[in-house]
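Here the complex is missing one protein chain, while the rest keep their positions.
Here the chain labels run A, B and C in written order, and each chain numbers its own residues starting at 1.
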Amino acid sequence: MKRYSIFAVAREAARYHTGWDRAWASPEPKKKYDAIIIGAGGHGLATAYYLGKNHGIKNVAILEKGWLGGGNTGRNTTIIRSNYLQDPSAAIYEKSRSLYETMSQDLNYNVMFSPRGVIMLAQTEHEVRGYLRTAHANAQQGVATEFIGPEQVKKLVPIINIHGPRYPVLGGLWQARGGTARHDAVAWGYARACSDMGMDVIQKCEVTGVRRENGRVVGVDTTKGAIDCDKLGIVVAGHTSDLAEMAGFRLPIESVALQALVSEPIKPCMDVVVMANTVHGYMSQSDKGEMVIGGGTDGFNNYTQRGSFHHIEETVRALVETFPMISRLKMLRQWGGIVDMTGDRSPILSKTPVDGVFVNCGWGTGGFKAIPGSGWAMAELMAKGQSPLTDEFSMWRFREGKFIDESVAAGVAH
Amino acid sequence: MSNAVTALNGAKSTGYVTVKEAPLTGMITLRGTFASKGFAKMVKSVFGTDIPEQRKVSKGPEATVLWMSPDELMVVCDYAAAQDLVAKATAQLGDEHALVVNVSDARAVFTLSGAQLREVIAKEAPVDMSQFEMGEVRRTRFAQIAAAFWLEAEDHARIICFRSFAEYMFNLLKNASQPGYEVGGW
Amino acid sequence: MSTRIQTGGRLIDRTKSVTFKFNGRKLQGYAGDTLASALLANDQMLVGRSFKYHRPRGVVASGAEEPNALVNMGEGAFFEPNQRATTTEVFDGLTATSQNHWPTLEFDVGAINTYLSRFLPAGFYYKMFMYPRAFWKHVYEPFIRQSAGLGKAPKQKDGSDYEHFYAFYDVVVIGGGIAGLQAAKTAAAAGAKVLVMEQTADWGGRAVVDGAEIDGASADAFVAATVAELQAMDNVTLKTRMMGAGVYDHGYLLGYERVSDHDPSLAGPRHRLWRIRTAQIISATGAIERPLSFAGNDIPGVLLASAVRDYLVNWGVSIGERTIVVTNNDDAYRTAIALKQAGLSVPMILDARKSGGGALAQQARDMGIRVENGKAIAKVHGGKRVTAVSICDQAGEGVVLDTIGCDAVAMSGGWSPVVHLYSHCGGKLNWDAEQVMFRPDLTRMPTNQNGQGFVMPAGTANGEMSTAATLADATARALDVVAALGKSAPTLTAPTAASEDAAAIEPVWMMPQGANIKLRMKSWLDYQNDVKVSDVQLAAREGYESVEHTKRYTTLGMATDQGKLSNINGLATLSGALNADIPQVGTTTFRPPYTPISLASIAGSARDEVFQPIRKTPMQDWHMANGADFEPVGHWRRPYCFPRAGETKAQAVEREILQTRKSLGLLDASTLGKIIVKGPDAGKFMDMLYTNMMSTLKVGKCRYGLMCSENGFLSDDGVVARIDENTFLCHTTTGGADRIHAHMEEWLQTEWWDWKVYTANVTEQFAQVAVVGPNARKVLEKLGGMDVSKEALGFMEWADGTLGGFDARVYRISFSGELSYEIAVPASQGRVFWDALLAAGAEFNVMPYGTEALHVMRAEKGFIMIGDETDGTIIPQDLGLNWAISKKKEDYIGKRAQERTFMVDSKRWKLVGLETTDGSVIPDGAYAVGEGVNANGQRNMIGRVTSTYYSPTLGRGIAMGLVLDGPDRMGETIEFPKVDGGSITAKIVDQVFYDKEGTKQDV
Partner (left out) sequence: MLILECPYCGVHAEETELHAGGEAHLKRFGPGSSDDDFENYLFMRENPKGVHFERWRHVNGCGKWFHAARCTMTLEVFGTYSAQTTEPPKDICDKISAKRPGWSWRNFS
């Protein structure tokens, strides 16, 4: 692999950039792999990457029915934070956040991780108590957060209206090392690194069946033929129910649309990520200058990647009230993604009723921030059959009543 | 009672449509089996009119009866009369399974008057006002709150919502009916 | 130089001149001008800078597709960045400034990037700025962000108003050109209710500019007549300045009406967002011309041929004195002819096609214009404006044959139908190789709730390029729509136009065909984002083969024009680089909106006092008048406390508590939910709703009850009163009223629909006041009217009667531990009743108290609070509320869930009281830590506080909390670390801190 650096760019400039290699190969599938990952989104690619990097399993194929990174990895609002309340969440999201810190260097691909800081606004007494609770929990979980007052919020976000007539800002939960990253680059960086390890990233290859022999996976059928494998990781977010059915088991998952939008680009005016959960909206400004805005999900099952407009309306309404200066900005583009929601809105990283089949899904609206941590944990689970990061996220927790509910601290999973 | 007041003390705004908070109004929620003779008989004898058809309004001498759902009616009457009517209805129903409750104080009532009132409603409610007919009652939302409305004349409408939302509703209608905010020609 | 010529300009009124400012310069224009036409009339060729290289940018188009001419508009509360000059009508006093440069438009330091451009190819930032790590946040990113962004950030709150409007139609026609008008006429004649919207201020579209002939008369005449005809029909609504912004599922359509952008002095909203439901949409949105990719095609003065024509015909503006036309199709000849007819010079027409053009080409030759077939532009000369053009063979590699001086270039790479609205909801496209365009595939139309196609493209938007074909298609497609509506076809004679003998377009994606890398690095695809042919080829080479990859890697089509000019050229370049056919490489999905719409219009009128509803109790005015400090609870705002002059909130709360415990306090409890449950099966239903046995409750008595979700978790609590044999009244929490009523109806309607039970939410029928304190009874007796003695009205009993002349229902219940009555009166008398209580209570120094005092007093009594002790993960058993869970009942909502292994796990944290050893207050949300760390290195935790307050009554900190094995560890101490270091030690105690025997409330 040709290393990326300013010198490499300079060298290439001399010959008008005609010498760059492919970032990743596009091979035909082999007959058999030690492990197959279905889904070349961020989570799938990261899983493969850490299988190779941490566990030496490199005979791996990542199968993607469309183009890599084309699902929610390329459709989200790129927020990265780990200020979660419950231990299992805090553990995996903080692992993830810490991996983001060095991802550009680890992958030699600039994913533009920008630890600009994330504020979750407290706009009711109840939210204040919720975030104080989170701050205390985070302190014991090794997650650096603090509860800050309204003046500090105003200092960090000059464009905010903290005296909103409806919901004055009473403070906020501040994570200084939270931030954003370039979503496509995360998928591309992992794909390049996997390819470099000799793994096969196979696009436009749809899985049509999961082959099993006496309760154990032996391979998959695909639009590019049958492929054998010892272990299979299903990492396909909104399409998980389909794959689970092929493998012969059910999951507590429903797929719904989540929407986002961006404004036209303007000069920098907001350096941090702000989430206003009482009014259901969150906003950050991209390096390009666009205000990146997200909100809530639809309440009904939907695979169209088109959400209902009233969610856009609710979110924009809330943010115009919170940031009056955005009122005359224009919505440039809106889009939707299909997110998979579990019974407690927390993910599933788990073994399954089928030997050798592992599932990683249910990230709902919070998947992007979890990509490296999820990949790290999933790889460990697939390689060793167990991981402290995934123990609590078993698919069997619902029948036991052992939920991981993040909504309790007025927190949302974006 | 003499010291009873409405939520907004009869607030009024005169835009291209006039918005007024109506004086205290009697309102009674009736729930029961429309098909049951006893229930229909009670409605007829106590409120002087038949049970309205689906989404329709039926008018008696002292009361207007609104169809709210397949098992719920709303009676609109004189504020002072409500309590007696409730008593009468309850007595008449005897042990028939039904619910009669005075909700006169639970809601705020607004009137819209003016030729373009359909337009003002269409700014807040996702309802096809070009098709909306006299004698029809529609439960829907006005911006962010639930409400019901019906036309008493082509240029006169009534809107009801929960009392605590009165100020919000009034401001919505006031803003929508400001001079210069006409839509026209739709 | 660009200037206003003496004659022409069908849209401007030369008798009405307007004055506006650009970059501080006072300029003149005419009514009817767009900002772009007015700037060009003033020879303002340079209007902005590009995003990446800060290249000089001039107007390139004349409509919504313009990527370059974006300005900062207005000032102060009316300032708006990125306003498109080509779609902005000028008005007197308009002020605009150019964007993305420093210090000035003419001299921009950022332009250095254009010299570095060789080092800044597509995606360069993915390969650089990685080392050292810290530099990204502190050095690289700040620099990149500063140079990015276009317009300035607004500073002030928006000074304009906005609103929404709901409208319903059978057919909405989008586009007011000849196709749209003809289609509307056809649909309207069939009796459909029709809306026609045109995004500009004028009807007619292109045909009127191109001087088409319809039914032997001018297109202008046809348009005028048709518009008049439509205006006369009462089933037709015509709207100009309204854009079809987005098409959504089930026939939902956004109409973006710019009510007063063209004249801010008008009263009324600035924008009105129409939320339209329609059975059918006719998308008559026309087509957009494509640029050609040749070196220097981004230099100011290089425009689309159609734009040059528009400025000339519509606004009487010539872009240059000497205009060279370059094309791969016949349409551009119209521009040459129009220029010539206007007395301007056209030194040459370069037609990339070997065989050249058809009739129009002949006409141009006959007018004496030099036409060169098979020729191309090797390079455009000039910096901030065009100075000359070098000619070469299209077939070659760019060997210059000749260089010709000129000050404008009109280019045409062919036309792309505007398929955006057709595609928003999933409409699919086909590649038409003959016409070199994507056109709608009518067999794969977006479908509505009935599975029926509902977005019908018509005319040019459907790929019909000639006037005759456009009109014929408009009629035919409208008839399809009429049929889809189940209406019978109207009888009307379709207008006719002469067919044109045009030579076929030839695909030209690179000019010249064999352009070398140096030329390709100067051939722009995306003008705003500075994406060049070489960038797309680089992306392909690096394996970003999906069109989505290429777009995202190069940022092609991501600019504010969303690729209206660049998408097809970029796609073709990519397919060329991959040696694949265009349809194989595919197209990208079009997302709403068609062009950007204001965020304010989306929010509508929901700002300030109507941003969200605020619910008010009948006593709210008194609270506000008496300095209440409010806290939002759901949509309510409840008094948190009533601070007096010079008092802090904490002091106010303390005063309210002490006075209530000492003498008399009043709480506005009107927000508590009150739900009637009535019917022969009411008792049975109540037993399912509550964990308690409610069916045994005696008439006249009250009982505290718990409700759980089916998932077992405690969801609400409150006092239930048995009104009569068949009737219960359920009190819920403030936030619970609507939720619990819905919960009841859900079970009655969807599970136990055969049970005879009716419910009614009567929360707002009553104003409810808690009269609390040792003197509570005295004050009620003062009011008089009913016997509220212990004997007549015992603890946990209720009675109807009159108090001081008010019809009242009195509940003898207590959430504070004091002697307490909750009194419900009709809401419309709530305020007077409140006043009466204040008057009667004056001698006891009565004191209204807020939610915080309420919370502290209930905590002193060890009562739980939904939302504090519960958080959606807590079951009643956790809170030691087993006494409220009936053992006799087989079932209640949540019972089965509470039998699950983790629910009965002895390790679940249990509620206890906590007493700090030093009397201080445990911080809100604090956790208690145990020994060691878990498998993920997190400190093991053994509990947390759920409620923690300073108790004025006890003069110390008190708390409740959930603790591992708590009830078995009475007297032991545990540690609560603080976030800022240090920790607090608390003793585990009984959770009732005040009046353990409960004597005070039962006197």
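In this text, a residue touches a chain if its C-beta (ideal position, glycine included) is under 8 Å from a C-beta of that chain, and two chains touch if they have at least 3 such contacts.
Note that the coordinates shown come from a computational prediction; the quantities given were computed from them, not determined experimentally.
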Among displayed chains, the one left out touches A, B, C
Among C:Glu213, C:Glu500, C:Glu745 or C:Asp807, exactly one should touch the missing chain; which is it? C:Glu745
Please identify, in ascending order, the residues of chain B that touch the omitted chain? 54-55, 68-70, 72, 126, 138-141, 146
Mind listing the chain A residues that contact the chain we can't see here? 241-242, 250-255, 298-304, 308-310, 343, 398-399
Given the full complex, what residues of chain C touch the hidden partner chain? 248-252, 277, 426, 447-451, 710-711, 742, 745-746, 749-751, 753, 890-891, 895-897, 899-900
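One rule holds in what follows: only the chains that are shown with their structure count from here on.
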Calculate how many whole Å lie between the centre of chain B and the centre of chain C, each centre taken as the average of the chain's C-alpha atoms. 33
Please compute the C-alpha centroid of chain A, do the same for chain B, then give the distance between them in whole Å. 49
Between chain A and chain C, tell me the centre distance in angstrom, where each centre is the average of that chain's C-alpha atoms. 22
In chain A, what residues contact two or more other chains? none
Could you pull out the residues of chain B that touch at least 2 other chains? none
Chain C to chain A touching residues, read off their complex: 51, 78-82, 118-119, 121, 124-131, 133, 136-137, 141, 144-146, 148-158, 160, 246, 248-249, 252, 254, 275, 425-426, 517-518, 521, 534, 538, 541-546, 548-549, 552-553, 555, 558, 560, 562, 591-593, 596-600, 602-604, 606-609, 611-612, 614, 631-633, 640, 711-712, 867-868, 871-873, 897, 900-903, 923-927, 929, 934-939, 941, 944, 977, 979
Chain C - residues contacting chain B, complex: 161, 163-168, 193, 195, 237-238, 266-269, 272, 275, 277, 605-606, 609-610, 612-618, 635-636, 676, 678-680, 756, 758, 760, 762-766, 805-807, 826-829, 831-832
Contact footprint of chain C on chain A as seen in their complex: 4-6, 8-10, 13, 16-18, 20-26, 66-67, 69-70, 74, 87-88, 90-91, 101-102, 104-105, 108-110, 112-116, 123-126, 128-137, 139-142, 146-147, 159, 165-167, 182, 184-185, 188-189, 203, 263-269, 278-279, 287-289, 304, 306, 308-309, 312-313, 316-317, 319-321, 324-335, 388-389, 391, 399-403, 405, 407-409
